[in-house]
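With one protein chain removed, the remaining protein chains of the complex are shown where they sit.
Right after this comes chain A.
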Amino acid sequence: MKGIFKSKPKTPTDLVRQTRDLLTYVDRVGIESREPKRDEKMADLGKLIRELKSILYGSSEAEPVSDACSQLTQEFFRENTLRLFIVCLPKLNLETRKDATQVVANLQRQQVQSKLIACEYLEKNIDLMDILIAGYEDPDMALHYGAMLRECIRHQSVARYVLESEHMKKFFDYIQLPNFDIAADAGATFKELLTRHKSTVAEFLSKNYDWFFADYNLKLLESTNYITRRQAIKLLGDMLLDRSNSGVMTRYVTSRDNLRILMNLLREQSKSIQIEAFHVFKLFVANQNKPPDIVSILITNRNKLLRLFADFKTDKEDEQFEADKSQVVKEIAALEPKGNEHEQAG
């Protein structure tokens, strides 16, 4: 078997081929195999993947060479190498897993003749996303698959697939997994999905408004877990304040249920949560077409709110925040009851 390596592998294309051969072997024999030379082959595989990585990222001695990178990329996606990488990842040792993850991540950005061939490949092999996402359920694989996944959803079509899939619902659980590192990784992916590709996100949110925000409120904003609430309120602000989501925002701020949740968040002990909540709350107040029930809630709580805002400060001076705050205070102070309802300050 040594024969393959006698003449030192030179071209990136060769390296990819050899890697693929070894991965095919690993895929076939399985992890517990006592087949002779297995360890040796695993070691060779580790070295090969490391070489691929140093071609793509460069090393302390050399910058990456774009020609070599595109040769590598081309050969990689010419056949089903990515699938092998993903499927065999659990059988590799930790160091090789990390290298493999970095190789896969990098390849998502490599252009060959100004085309992202990784994207074309993934569109034809979109089921790979299912494997990557399910990785969050396996503590050993979660961080590796998670890192790959975040790179793959840089492609808009891939992100759209994930957004529209049933997997979206699972993220509400993944981001609350007890393992902090995994939960945080899932949180980063979730955020990326909901903020990166503006038009796709806007489309997703308006199509899935009902279940998405119901779950978002119930499972995230009203979670008992501090970190979940904190990240959720931050992300909610990011989504609603994005111009491309203005339609969704307009809808969101007409719901008294949403307002109730936001007002509860405003009262949290945590300064971070309070401040993020303010950035969403201000949208309810700024809305020029406030429904009567929103107005009446605001009027009922006017004194409490004004008292709260009186000593509501950010740590560092923040002019924008102060300006927003005084605007909100002004609006609330000037509110008149609509329809037949009576003001009942108290």
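Going forward, contacts are C-beta pairs under 8 Å (C-beta built on N, C-alpha and C of every residue); 3 or more make two chains touch, one makes a residue touch a chain; residues count from 1.
Throughout what follows, contacts and distances are computed from a predicted model.
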Using the UniProt record as the reference, specify the protein name of the hidden chain from among "Non-receptor serine/threonine protein kinase", "Translation initiation factor eIF2B subunit alpha", "3-methyl-2-oxobutanoate dehydrogenase (2-methylpropanoyl-transferring)" or "Autophagy protein 5".
"Non-receptor serine/threonine protein kinase"
The one residue from A:E79, A:D127 or A:D181 touching the chain left out of view is A:D181
Touching the hidden chain in the complete assembly: which of A:G58, A:G247 or A:P292 does that?
A:G58
Which listed residue, A:R150, A:H167 or A:K290, touches the chain dropped from view?
A:R150
Only one of A:I227, A:L241 or A:L308 touches the unshown chain, namely A:I227
Among A:Q102, A:T200 or A:N258, single out the residue that touches the unshown chain.
A:Q102
Go through chain A and note every residue touching the omitted chain.
57-64, 93-95, 98, 102, 105, 109, 140, 143, 150-151, 154, 178-181, 184-185, 187-188, 191-192, 196, 225-227, 230-231, 234, 270-272, 275, 303, 306, 310, 315-316, 329, 333, 345
